[in-house]
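Showing just some of the chains, left in place.
In order of appearance the chains are A and B, and numbering begins at 1 in each one.
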Amino acid sequence: MPPSPNGATLAELAGLIGARLVGDGGRAVRGVGPIGDAGPDQITFLANPRYRPALGACKAAAVIIAEEVAGLPMAQLVMGDPYYGYARVLQHLYRAPRRAAGISTDARVAGTVGEDPDIGPFATVGAGSSLGDRVTLHAGVRVGNHCAIGDDVVLHPNVVVYDGCVIGNRVIVHAGTVIGSDGFGFATHGGVHHKIPHVGRVVIGDDVELGAGVTVDRGALGDTVIGPGTKVDNLVQIAHNVRLGKGCLLVGQSGVSGSSELGDYVVLGGKAGVAGHLAVGDQAMIGGMAGVTKNLEGGQMYSGFPARPHREFMKAQAATLRVPELRERVRRLEDRLGDGKE
Amino acid sequence: MPPSPNGATLAELAGLIGARLVGDGGRAVRGVGPIGDAGPDQITFLANPRYRPALGACKAAAVIIAEEVAGLPMAQLVMGDPYYGYARVLQHLYRAPRRAAGISTDARVAGTVGEDPDIGPFATVGAGSSLGDRVTLHAGVRVGNHCAIGDDVVLHPNVVVYDGCVIGNRVIVHAGTVIGSDGFGFATHGGVHHKIPHVGRVVIGDDVELGAGVTVDRGALGDTVIGPGTKVDNLVQIAHNVRLGKGCLLVGQSGVSGSSELGDYVVLGGKAGVAGHLAVGDQAMIGGMAGVTKNLEGGQMYSGFPARPHREFMKAQAATLRVPELRERVRRLEDRLGDGKE
């Protein structure tokens, strides 16, 4: 792990995250490390009580921790949610002043650009598009015509945004992701799959982050919508006219089929899938590799294919393993009754 | 949904799709909308009889419908396949005159180019390649050496076509898709995976559409072939030496392993997979998330892992749920016979 660009005293960091400081506030740190590796100029954190014993041999200058522990060899920053404290401290130590490099002479930008852009070589922006302030387009980004992109947006290299799409403020999109491709819709007639023109848009809310290699199709009629604060991992497929609520988490290689709607704070596990035209309620958690084939209520966890409540899934799994034993017991009963046969 | 670029009278549209018009043929519409949202300058369609009651309150100027209904508040375009009519009407209203912008001075094109090209900035075409007439290469497209690309092809931004691949007429490829990468083939010898050179091609038939983020590997010896009229959704993997028939539909995140052959009009559901060196018959339908592990006959539906006829899959699913009840019944039998034990 590289040294952080910024140092800070423990007192500064405690103030930043609202922690109570136990120890020398004047001591400076220059980085963050895991409990086992952190050096004397680093700060660490304890989110899982299981690792508390490891603190005894830890060399870090300080630990962010939920409750004060007597006799630790380092300073303590005590706060209710140490993992959140860790995130904030990392953000602080590794913040870098934003480059406002302007527009590369090798970029081709039509439309309007806000203040302090950073647009890399070979990026292209089509006619009628507007970029907000402090937008970063890395090399090779493609923004089509008539797109609207908010403030403080970062599009990593080779991201593609098709015509007419809308991206909110503070959105981050990782490399190679495609926004606004045509949905998979055809009217099959006489053995020919006739293309359904897709004239809707993709509308992405504020504070969304999309991973690398994600695909988001535009709506057929109407829009595909990603709610504010939703985070999407790599290689996820979001089909036409899908609506994701706010604060959802879609883990790598998951997918949502056409016109399905996820409520707020829904979690889709890795490689999970949702079939088309379904509704999944707020705060539902869909396990990894699960396949949703009907509407699901919010607030609980689901697993398997077809996806069912997690407890049912576990019971069915266990039951399957017991069938051989059950067959043996039935055979014994049949023997006792004198007509055992198999 | 944006206004369409073209208006049309109901009489024109009825003529276009071969429908019988019930109502005022002179009335003009400027767009298409779903039953619940369509406004008085729009046309809607009824493909699913379930939604017929909603027509009573619908504000659309007209509905495309399979059979005339008495007393509707709008004109009717009556035809056997309203969803097809809807596709054709959308295509008509949203058609845009093709830009023939020529070849951007920022593109680098070797080889030969047909009439009326539209080649965007930073696109590259290698030596010995030929492009047909009216080909659109969006910004950042890469076409290698010695490729042959037909007429009326559209490659969206950042599509990559490796050397020596062949693409038919009217093919559409969405952004970020890769055609012709080396297949995954190695000869493992002495603990080293020795690369198998891939000297075959990818050959794509007429009227194929590939979604965004698709990967199609070239053949090792011989070609990887995608039959005419086949449509492939986003993030689908098509391995080396696969052969897809005509009119297949491969839904998002599905995949076909090396050397497998799909017949004509095969449907692969979302996230479904086909193992290597298999044959799947014409018009087989593989359900979402199913995993094909042996040859399958055409003309029926398959589900689950390993994929089996859908009815069998459903029966096995139901059986699993009954195991706990069955255990209870066996326990009671054992009790009655006096040797209940578990």
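The rule is simple: contacts are C-beta pairs under 8 Å (C-beta built on N, C-alpha and C of every residue); 3 or more make two chains touch, one makes a residue touch a chain.
This is a predicted model, so every value here is computed, not measured.
Trainee: If you could, jot down how many copies the complete complex is built from here, 2 of which are displayed.
Mentor: 3
The working rule: only the chains that are shown with their structure count from here on.
Trainee: Once you find the CA centre of subunit A and the CA centre of subunit B, what distance in Å lies between them?
Mentor: 27
Trainee: Quick check on the complex: what are the subunit B residues that touch subunit A?
Mentor: My answer: residues 1-2, 4, 32-34, 37, 81, 83-84, 86-88, 90-91, 94, 106, 120-122, 138-140, 156-158, 172, 174-176, 209, 211-213, 229, 231, 233-235, 247, 249, 251-253, 265, 270-271, 288-289, 304-305, 317, 320-321, 323-324, 326-327, 330, 333-334, 337, 339.
Trainee: What residues on subunit A touch subunit B, complex-wise?
Mentor: These residues of subunit A touch subunit B: 108, 122, 124, 140, 142, 158, 160, 162, 164, 176, 178, 181-182, 184, 186-189, 191-197, 199-200, 213, 215, 217, 219, 221-222, 235, 237, 239, 253, 255, 257, 271, 273, 275, 291, 293, 305-306, 315-316, 319-320, 322-323, 326, 329-330, 333, 336-337.
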